[in-house]
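Heads up, the thing below is written out as structure tokens.
For this depiction, one protein chain was excluded, whereas all remaining protein chains were kept in their positions.
Letters A, B and C name the chains as they come in the text, with residue numbers starting at 1 for each one.
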Amino acid sequence: MQNLISWKIGGEQGQGIDSSGDLFATVCNRLGYYVYGYKEFSSRIKGGHSNYKIRVGVEPVASTSDDLHILVAIDQETIDRNHHELVPGGFVVADTAIGAKLPEGRGARLLEVPMTEIANEVGNPRVKNVVSLGVTAYLLGLPVEAFADLLSRTYGRHGKEVVAQNEAALQRGYAYALEHVLETPWKLAPSDGKPKLLMIGNEAVGLGALVAGCRVMSAYPITPASEIMEWLQREFPKVGGVVVQCEDEIAAITMAIGAGSAGARAMTATAGPGLSLMQEAIGLAHAAEIPVVIVDCQRGGPSTGMPTKHEQSDVLAALYGTHGDSPRIALAPSSAEEAFYDTVLAFNLADRYQCPVFVMMDLSLSLNKQTVPELDLSKVTIDRGLIADQEMLESSKGEGFRRYKVTESGISPRSLPGQPHGQFLATGVEHNEFGKVSEDPKNRTAMMDKRLRKVSQLKLDGLRYQGPEAPEALDVLLVGFGSTAGPIDVARRTLEESGIKCGHAHVRVLAPFPAEELTALMKRAKLTLVVENNATGQLAKLIKLFVGDVIRAELAAAPGKAVSDPLVRMESLLKYDGRPFLPREIVSKVQEVISHAKAG
Amino acid sequence: MQNLISWKIGGEQGQGIDSSGDLFATVCNRLGYYVYGYKEFSSRIKGGHSNYKIRVGVEPVASTSDDLHILVAIDQETIDRNHHELVPGGFVVADTAIGAKLPEGRGARLLEVPMTEIANEVGNPRVKNVVSLGVTAYLLGLPVEAFADLLSRTYGRHGKEVVAQNEAALQRGYAYALEHVLETPWKLAPSDGKPKLLMIGNEAVGLGALVAGCRVMSAYPITPASEIMEWLQREFPKVGGVVVQCEDEIAAITMAIGAGSAGARAMTATAGPGLSLMQEAIGLAHAAEIPVVIVDCQRGGPSTGMPTKHEQSDVLAALYGTHGDSPRIALAPSSAEEAFYDTVLAFNLADRYQCPVFVMMDLSLSLNKQTVPELDLSKVTIDRGLIADQEMLESSKGEGFRRYKVTESGISPRSLPGQPHGQFLATGVEHNEFGKVSEDPKNRTAMMDKRLRKVSQLKLDGLRYQGPEAPEALDVLLVGFGSTAGPIDVARRTLEESGIKCGHAHVRVLAPFPAEELTALMKRAKLTLVVENNATGQLAKLIKLFVGDVIRAELAAAPGKAVSDPLVRMESLLKYDGRPFLPREIVSKVQEVISHAKAG
Amino acid sequence: MLKLADYKTDEKSWWCPGCGDFGVLAALQRALFNLGKPPHEVALIAGIGCSGKIGNYINCYNMHVTHGRALPTATGVKLANRSLTVIAAGGDGDGYAIGMGHFLHALRRNPDITYIVMDNHVYGLTKGQISPTSDLGFSTKASPQKNIERPVKPLQLALAAGATFVAQGFSSDVKQLTRLIEEGIKHKGFAFINAISPCVTFNRVNTYDFYRQSLVNIEELPGYDPRDRSWAIRTVIEHNELVTGLIFQSDEPSYEAQIPGYREEPITEANWEISPEQFEEVLAQFR
Partner (left out) sequence: MLKLADYKTDEKSWWCPGCGDFGVLAALQRALFNLGKPPHEVALIAGIGCSGKIGNYINCYNMHVTHGRALPTATGVKLANRSLTVIAAGGDGDGYAIGMGHFLHALRRNPDITYIVMDNHVYGLTKGQISPTSDLGFSTKASPQKNIERPVKPLQLALAAGATFVAQGFSSDVKQLTRLIEEGIKHKGFAFINAISPCVTFNRVNTYDFYRQSLVNIEELPGYDPRDRSWAIRTVIEHNELVTGLIFQSDEPSYEAQIPGYREEPITEANWEISPEQFEEVLAQFR
């Protein structure tokens, strides 16, 4: 019995790879397993190899895996491209019709199933893939009824006949496997049976926005962000919200800013190219102190880059991309679950700090289906921050309302259109406390300081650590953000099993950066390895800056003392070929740097 | 006799402040003096206090000054706002008609001149300011004929009568001063008499573009960049070039990219808001390897900010603002002279490295009139970089032209539309050597590395140092970029006079950053002070990153040795109120940090 | 009791004496007053330009956004709080150069917003470059080359883009302009008003005098029917856009009237909390 298996289906785009994978993932999730899906697809609509790998386990999994136990191959290309992942004893389930050839030497087994034939026999050539699900059910020891159930739910609206055809294909596949496979080593151990949710990160963001009270969403379609708009288009009519598909990203962000300034909770979602186009308006939201939530689903850059490929390379653009001095708040969830709560948090921060707040997603996180434990609505609160009450506004009657009052926290109560006596000018031009344009040097400095102060005082729980507890020394500290959490986590466990003391610090807030927390961990480590999906080490740059500041402050405070600088013992593992990390890539890099450090 | 004096004229916008200042500056420049002008104006067309300060010296000056010798006041507001700058013995030249009052205690002298009366008498109320120029000529001991000459050249096209009125006003002013001022302490020492040019930085950029062979300029008006477009509109018709005033900045940059890809030398010029809008297209030029020069004239940000005020806060946006990994080349001239040569260099770098190249200006540099020594056309060469010749293209006939060939330098010869057999696809999507879209992971990594390699191998003379030569230790090293060169230079001399060993490292290339050179200088210094006009220390951040990298590499290479980190002894002097630095502000900050360091 | 003075601010004007924008400001203030819209229920979203400074001089909820983006921002304001009277304003550069895309999309989207373009055929704030409505051959100190781009025709474009309300006023006829703005605000949908507003500093061609001599009041054309789109198109072309008055109006549903599930109660006033039951219903799709 296995605690963890990997299953993959591959074929041409448009051959039902997605829907078959989704079906399998949903069944496993409903059976109480933890599921993590990973699609490989290209920027085209039909044709081209595409595959969908699903990891299923009895414990949480948040990474695609190095290996593969069952490969469902709709065509020979799928075998050629993917067989190297197969473990010894793994199965290739292939349609007899394709005359599959399995390269030697993997120790995997080719199971030819007359999928086309069966599909034709049950009277619907489109149910070919369903036959493979029946086979899968047998191979993993999963109840075939669970699949049947879901099929009837999914295809119910297509009529009884279609449902019956699907069910027949499923059962025939199961029967075929039962007959031709004597024993299967890949039976899954029982799950914890707890109810679970299965969703992609983008749906989690949508869900978070919904419960956070967001009711205006303006966006422009772009991979891999479009699902957020799509999902909200389905849900908002029920709660009176509005989704506007705008003419471009500049309209999208400014519309959200307009809605935010009028007092709604508003958001936009985009990917790199859209982020670049939004830069000017982001500065406006900062300068005029208008709450807005911006979700950036990172993909392969720069420029149009690799639209359907994973990357984490928009960090610096999000933090420093608009002209002028304009510090950011940017959250970086690492799972769909966190994406849900972080989206809620983003709206609260935007209202409390009256500024744009980023939720930095990445393609793997945005699009990979994953199991989410039950979400706790009671943890969701809506905090609107400082809004002026009528009394405050009445009292400002003579001189006008000081919307941009210089306060100690930098935050000033805001009035909302419709509130009597709250009128003011919200502007991206430098302004005085009333919002009126001012070029006075003293006022300018005060206003800049006010805006900088807001963010510099913000303290968030910006780091999640797993590994040996202090004061134990670490052989290596792995640092990452976003969806690398899964592969880093798997790698850390593997390393620990091999006797290496390994910690994992996952940066949950990119700005303001959790420098003190990270410095403390880095000091405990002989080596720090920053693991990220980009080519120039953008997270590493932030660490150099902000951990550097902490270290330098310590050095300055204790000039005599020898403070050793953990940044000197920091290395980067960068991957920017469009694929997420495999755990073993991290493991071998760690082994390499450790042995190198020992040798050196 | 004085080597250096400061003169200022002030009044309401629209009252001829600009033209009077320009006249005065031009006369001094033609007389062989070094001139530096500084205008204070606001983002409105008429009305509002504006003033124009001009520093005149027998040696180069590139800074506005702390003090003031002669103040020409068109209204009382000018006196109220500016009298505190006056040195003892300075003059306030005011129109008798305004009944000027001079606050006590400055030791300055009020010289009332019947400017309006004289102007009316000579028959043209508009020549009022010219009277003050006559007074000025006397006070500074300048030949009044030089003024008369220029006036007749300037107003020649308005007819003889206007010229005569101007001349009369000038002479009457001179005569009045001669009669009422017995002696003036502010007579200027003789100049070196060498011919000089007087221009604003934006004109120098235009001039550089012209001689560099730029023939396509597309832009959208914005302060303080518009003069570049305006100037080229005047000059390009003579050389067959074209200036397009586009519908927006996105059109401007993409049009320049189109022209660049077709083989012309093309540029755009903008300020912060335009830069933010161009971010997406900048990534395109990088990814598709298309030469284009982008001039960014920095002004007060973020958002619309302070459009007519000086700032240096677009550095991070220029370097990191587009999504994805896209390293930059960015030059930072610090004078009009350098702006000329750097613009030429920018075009050569853009062609050699086939990428966007920034010329980072700032408002003071863009708009302040300054003396430029004779420019040397023989230093200007046009280097087109690698362009495929017909032989190379013919030989690629069968398989197609490998426009993006992976080479050691990262640079690949390019073909230009019109060249037979050179056809390829230029795209911002990740592509293979032929430019065809490719999602192959190996190709992706190779292409990213190729693009990164181009810039990382580039070595430019990125730093200019002035001060005590090595191995002498420095009490303080001042570091800046852009137009702070002037005030820092003045401050450095002042400090040296007071016995402080002071060096000045001016960063001339922001990317790739001259880290080694700066590290070496910082190591010699007890303290480094980074002087910049922004609120978050953008140059300091670059220093922390890149000098940090150098130091860490040294530490890693010599683990035992105690390498002391000069970054720990680095402080920042930030000014972001819209005004450029005054030398004395730098001097007192240095005195403060030095005494603090001694005490601490 | 509302007074006209309630719409004024004590901010000193940054406009040049004689600027056409004064007339537009006066007309807008008067229209709001005539309609009895209290200042706190009015949101004015202005672009960047001399024109964009209008928000400095009118007492209401003001936004002064990035150049060219008044319309999407105003749409966002309206969607968030549909009970507000939402006005967007800006210059010809703001609206027809950098903002052109948003202009045409707002027209077809038809949100209940009134959009006033203060059209002076020049870029005022940046000191006198040509603008998209500048005449052929127009040049200035800042744009020394004669304009070779044929001017944008805002009225024809609006009509072609599906406008439901098109009017043109002249800043020195404050009375007519006031009425047009009032009509525009009352119109349930996107009301587009091109307000000819001479720049006395940088435009020596399209002056008050020029307009006084060339503008024709469309409402005085015999039998003119602003409900007839093709008549409107014809007339505007015939007069080379030099008409004033209400040019076209039609009754198509506004954007807000068609959003699925959108409510009468403004979003800003709704209860945003999701009940556990609602939440469970939504979660069902993920099970």
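Just so it is clear, contacts are C-beta pairs under 8 Å (C-beta built on N, C-alpha and C of every residue); 3 or more make two chains touch, one makes a residue touch a chain.
Every value quoted in this text rests on a predicted model; they were computed, and no experiment measured them.
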Checklist line | Contact set of the excluded chain (shown chains only) | finding: A, B, C
Item checked: Candidate in contact with the missing chain, chosen from C:Ala5, C:Ile148 or C:Ala284 -> C:Ile148
Note to self: For the chain not shown, which residue from B:Ile54, B:Val113, B:Val429 or B:Leu567 touches it across the whole complex?
What the structure shows: B:Val429
Note to self: With the missing chain put back, one of B:Phe236, B:Tyr341, B:Phe513 or B:Phe546 would touch it. Which one?
What the structure shows: B:Phe236
Note to self: Looking at the full complex, which residue from B:Ile70, B:Met115 or B:Ile257 touches the chain that isn't shown here?
What the structure shows: B:Ile257
Next item on the list: Have a look at B:Glu203, B:Glu230, B:Asp296 or B:Asp342 and name the one touching the chain we're not showing.
Entry: B:Glu203
Item checked: For subunit C, the residues touching the chain missing from this view -> 97-101, 104-105, 108-110, 132, 145-146, 148-153, 156-157, 159-162, 230, 233-234, 237, 252, 255, 258-260
Notebook entry, point to check: List the subunit A residues touching the unshown chain?
Noted result: 14, 43-48, 220-223, 226, 230, 233-234, 237, 243, 245, 247-249, 273, 303-304
Notebook entry, point to check: If you put the missing chain back, which residues of subunit B would it touch?
Noted result: 29-30, 195-199, 203, 207, 210-213, 215-216, 218, 235-242, 244, 246-248, 250-252, 254-266, 280-281, 284, 288, 372, 375, 377, 382, 416-429, 435-437
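Basically, only the chains that are shown with their structure count from here on.
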Item checked: Junction residues of subunit C, two or more chains touched -> 14, 64, 66
Check: Which residues of subunit B are in contact with two or more other chains?
Finding: 43, 273, 303-304
